[in-house]
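Following this message is one structure expressed as structure tokens.
Every protein chain but one is kept in place in this view of the complex.
Labels run A and B following the written order; every chain starts at residue 1.
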Amino acid sequence: MELTELHQIAEHERAQQKPVRIRCCAAAGCVSSGSLAVKQAFDRAIAEQGLSDRVQACSVGCLRLCCAGPLVQMDPSLELYEEVTPEQVPSLVASLLPAAAPPLSAPGASPGIPSAKRGDPQAPFFTRQMPIVLENSGIIEPERIESYIAAGGYRALHHAIREMSPAQVVECITRSGLRGRGGGGYPTGVKWSLVAKMPGQRKFIVCNADEGDPGAFMDRSVLESDPHRVLEGMAIAACAVGATQGYIYVRGEYPLAIHRLEVAIKQAKKLGLLGAGIFDSPLNFRIDLRIGAGAFVCGEETALIESIEGRRGMPQVRPPYPAEKGLWDCPTLINNVETFANIAPIINKGAEWFAGIGTAKSKGTKVFALAGKIRHTGLVEVPMGMTLNAIVEELGGGAPNGGTIKAVQTGGPSGGCIPASLLDTPVDYESLQALGSIMGSGGMIVMDQTTNMVEVAKFFMEFCMDESCGKCIPCRAGTVQMYRLLSRIVAGDASPAEVKQLEMLCDMVKHTSLCGLGQSAPNPVLSTLRYFRPEYDRALKNGRIALPLR
Amino acid sequence: MGRLKFATVWLGGCSGCHMSFLDLDEWLIELAQHVDVVFSPLADVKEYPDNVDLVLVEGAVANDENLDMIRKVRARTKTLIALGDCAITGNVTALRNPLGVALEVLRPVYGENYPNEPRIVPVLLDRVLAVHEVVPVDHYVPGCPPPASRIKAVLQALLEGKAPALEGNEIRFG
Partner (left out) sequence: MPVKTLTIDGQLITSPRDQTVLDAARGHGIKIPTLCHLDGVSEVGACRLCLVEIAGSNKLVPSCLTQVAEGMNVTTNSPRLQDYRKMIVELLFAERNHVCSVCVANGHCELQELAVAVGMDHVRFEYQFPQLPVDVSHDQFGLDHNRCVMCTRCVRVCDEIEGAHTWDVSGRGHNARVITDLNQPWGDAESCTSCGKCVQACPTGALFRQGATVAEMQKDKEKLGSLMQAREKKQWVV
């Protein structure tokens, strides 16, 4: 494979494209509300109305406004349609005809079907986003590598291999200021240079796609919408640190993401973009999938390594860190899906471009999955430093049904609840940490005034209790006791002494647990105690919680 | 210092702790110089009196009678000592807890004719409780039973107006 071939594929692909493309969302959210039938209906209607030469329907990735699926967007007009049903399709296609015939007379259209609901592509939900990771999402066809190449794909890999030295690649990522998107926020360039500096011929790249936080679906969407982007990021990393084998550890609950990755790996291999001698260089890099079996803790890097090696997924004491001793004791670079998805744009557009986005210490954008009591449920990608308020009120449209937002939960079971009064905080690693929460992988659960915060804490504690691997005592037995205390508080059976005991346990579990799961398990409790103490106290005083329960 | 009003109480236990208390032998005579025994299975008193200074509680809270008793004891006593493993952990008395609620224990033993005579036969609680799960406890004297020397050390300290401080092997369970 040469650069010219890449250009040829891109040109051929563009030449094949029809003037009008109907983009049908084929990510898991819309698929679950019936988007595959909508796509088939479009194919049928286009043929029946004789428009095959000018119009084509494409299965694209996530169009982001997941609550309004199945979503359909017209290209180039960018008209957006929400909750599209197959019955509405014939008239939609007919409306594309130049001298728009009366829609209902279109062949295949049935009378009495209300026309498709128009969405607003100029809503702040779309216009205030800054897509870098998601720039191809909803535009390209994730199951066709040509579509990715036509959008400029794999050019960064070529550039990194042929025009840059491995050290320059690492240096570029370092200068960009990119930090790990899995939650910790460790500088990606530093991690890469650690692995690059390690001696030895055998090194590994691992993509952590074991997204398990309740309410988080960013990584799933990226994998379903633009799988090649992740493969390209991993291959660039391999070239930078000198690895020959990569693994994507993806959770088994994501069958569509797994399927698209399988297709993507196969296509990339076929074109020589993965495998031996990539772009006629000495770089050999292959990628294999490893499917998680449903354990949240396997998202913890040392447990993930154990699991890939075929053992019980249990966290190990660090140091040694995986960069030094990872898979089969070899230096291993582990990054999250979104981190890898940021690599190609950084190589293409330069470190300075990336470093110019975001805040002083948090560069670039972050993808959040908006969920809970919010009007626009879906995916948003915003520059770091945007306030939480802007995200939930302007992009998210606030609470539905005239409700008011009470708190926003970030970081999943390891994060915390930020009260409405503090939502003016800019989104960056340090600010969220100062509020007792974390950036996390990007789940953002919005709660309204009907939400009982003690119950929220109880929910997350139950999650951690069920997902504890059982290796270390504080997490295994401590979460059980904390869950019990929270249940008693919610039931109105607890005494003030028991709240004190809960705080004592939180402190101990946080400081003595072996891995991040245990160390952060108390966070939802600590943050609700910090901001919503009266709800705990009320539960004690009244015997029963006075707030309306969901 | 005047004479202390002293009591011992026997809840759900085997009386081994009381036996161990009696193993104090001649020291009991010395104890008698300082205390009046106002209630005890060893004394014929029907009702737990008011204003008791010091009580040793043996056994776990296993039935409704134990529950009434321990609440009464707590309300009427200044210093409450949980004596022995059953009072502190449930121990042997609580061996039935993993099997389920009271009926799940009674039925396999007695069939459908299990004893059910409230106010004549105490009704089993669904779960045996340690004393401190029901009322606040001031001092703990572990052991099954606690050796006489351990009981003596605690009583001696309290008679001298000091807080007992058991440590090392003196807090060993079992």
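The working rule: a contact is a pair of C-beta atoms (placed from the backbone, for glycine too) under 8 Å apart; a residue touches a chain by one contact, two chains touch by 3 or more.
None of the values given here were measured: they were computed from a predicted structure.
Engineer: Among A:Gly61, A:Gly182, A:Gly396 or A:Pro474, single out the residue that touches the unshown chain.
Structural biologist: Of all options in A:Gly61, A:Gly182, A:Gly396 or A:Pro474, contact with the hidden chain holds for A:Pro474.
Engineer: In the whole complex, not just what's shown, which of A:Ala196, A:Met465 or A:Ala539 touches the removed chain?
Structural biologist: From the options A:Ala196, A:Met465 or A:Ala539, the contact with the absent chain belongs to A:Met465.
Engineer: Spell out the interface residues on chain A facing the chain that's missing from view.
Structural biologist: Residues 295, 297, 312, 316-317, 465-474, 476-481, 484, 501, 504-505, 508, 511-514 of chain A touch the chain absent from view.
Engineer: Please output the residues of chain B touching the missing chain, sorted low to high.
Structural biologist: These residues touch the chain not displayed: 82, 85, 88-92, 94-95, 97-100, 127, 130, 132-133, 137, 140, 142, 144, 166-169, 171-174.
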